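One protein chain omitted, others in place.
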Amino acid sequence: MVKKNNSMFKENIITNNPILVQVLGICSTLAVTNSVKNTIVMCIGLIFTVSLSSFSLSIIRKLIPSKVRMIIEVLVISFWVIIVDLALKAYLPEISKQLGPYVGLIITNCIVMGRTEAFGLQNPPIPSFLDGLTSGLGYSIVLIFIAIIRELLGAGSIYGFKLLGSNWVSWNIMIMAPGAFFLLALIIWIVKGYFLPKIEKK
Amino acid sequence: MNISSIAILFGSIITGNILLSYYLGMCSFLSISRELKSAIGLGVAVTFVMAITTPLNWIVYNIILVPLNITYLRFIVFIMVIAGIVQILEMIIERFSQTLYYSLGIFLPLITVNCAILGVNLFMIIRQYSFINSIFYGIGSGIGWLLAITLLAAIKQKISKNILPKGVEGAAISLIISGIMAIAFMGFSGIIPIN
Partner (left out) sequence: MSIFFSSVLAVTSISSFLVILILVIDLIINNYPNFDININNKKTIKVEGGKPLLFALKDKEIFIPSACGGRGSCGYCKVKVLNTSTPYLPTELPYLTDEEKKNNIRLSCQIKVKSNLNIEIPESLFSVHQYETKVLSLTDLTYDIKQVTLEIEKDQNIDFKSGQYIQFEVPPYKLTSETVYRAYSIASAPSDNKKIELEIRLVPNGICTTYVHQYLKVGDKVKINGPYGEFYLRPTDAEIIFIAGGSGMAPIKSILLDMKEKGINRKATYFFGAKTKKDLFLLDLMEDLMKAMPNFKFIPALSDLNADPDWQGERGLITDVVDKYILSGENKEAYLCGSPGMINACIGVLTKKGIPNEKIYYDKFA
């Protein structure tokens, strides 16, 4: 069991990373990557939702009639997202306002649906929880990386701290939508074209 | 109808494109855009569902959730309304028009959990649109999504025979095209304000 969980860790973070390899779930989260702080908060919310949704659906998986499976899945996921939303409003009201509707959109994030459907509904609770956790982590690493580059080039800072001095001319495009598209494309290109073939050979 | 409704309509199609400036609906955008025909079918289905669910959820939100002071439940209620409406539409279309079912209906189950639709519903609440404006916003966002996916599918079809560097084919090239399109759409911001 321990060994299996270990390989799951490696698979979900490196060789089968949801963003880089499967290109899933970028919808609602790419939008907040113009600031490292918001990205980290959003990623924690996502990891929380995906692992606990997978866990709770796994517990009740034998009770769900197949006809209403989709609706029940969505309801369980929305439940956890509402908890994330309420917690943010209470403890981080500033960030909650900046994230706006994107917190709610975790419900429709393909990773959450994908992992619960593909793993949580077929496996016992604990492995489902770990699968959700590792998928969420693999996903967060990429997004935080994107956020660091976008914030550094677009605003000259990381996590709000000015790093590049006052002479730095900000690249406005990095903060706007096209910047995220180009950066993600570049990362996928590098990983798919150069790193993955090497890992596979090993 | 007044000036602001028209501004919202065009703003949501071009400068505030739900896909190119808010990144919503990316998953189906990337996977379906391989086929021009399927892309248009899906785009029309999205427009259709957005145009119906946005005003409907406006009513649900302002008539039920606000008076009861339970707006925190909006996620769960909106997604239920969307899922229910999509299922009903699918049944009606399947019964009454075969051609419409095969060009539109079979895509409906795919978009129940499309983030663009829920996203438009949530934006409509945050921006505090009036009922009339929410109708225009729903239609405009749908057309904007349709426009973006059709353009991407058409461009991809055009370059499908070209040889691309290793690793670029697939998702990466779609993202690069989307980025360029996003810049082009932003060029309209002098005429239409970004909302």
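Note that the chains are named A and B in the order they appear, and that numbering of residues resets to 1 at the start of each chain.
The definition used in the following text is that a contact is a pair of C-beta atoms (placed from the backbone, for glycine too) under 8 Å apart; a residue touches a chain by one contact, two chains touch by 3 or more.
Just so it is clear, the structure is predicted and the values come from calculations on it, not from any experiment.
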Partners of the unshown chain among those that are drawn: A, B
Candidate in contact with the missing chain, chosen from B:Ile6, B:Ile92 or B:Ala154: B:Ile92
Among B:Ala7, B:Ile40 or B:Ile106, the residue in touch with the chain that has been omitted: B:Ile106
Full-complex contact with the absent chain, from B:Ile64, B:Leu100 or B:Ala184: B:Ile64
From B:Leu36, B:Ile76, B:Ile143 or B:Ala172, residue that would touch the chain that is not displayed: B:Ile76
Touch with the omitted chain, as defined above, among B:Ser12, B:Ser38, B:Thr54 or B:Asn133: B:Ser38
Subunit B residues touching the omitted chain (full complex): 38, 60, 64-65, 68-70, 73, 76-77, 80-81, 84, 87-88, 91-92, 95, 98, 102, 106
Where the missing chain touches subunit A, by residue: 62-66
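Keep this in mind: only the chains that are shown with their structure count from here on.
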Rounded Å distance between subunit A and subunit B, as computed from the means of their C-alpha atoms: 21
In the complex with subunit A, residue positions of subunit B that touch it: 20-27, 30, 72-76, 79-80, 83, 112-116, 118-119, 122-123, 125-126, 165-168, 170-173, 175-176, 178-180, 182-183, 186
Interfacial residue positions of subunit A with respect to subunit B in the complex: 23-28, 30-31, 70-71, 74-75, 78-79, 81-82, 85-86, 100-101, 104-105, 107-110, 113, 173, 176-182, 184-186, 188-194
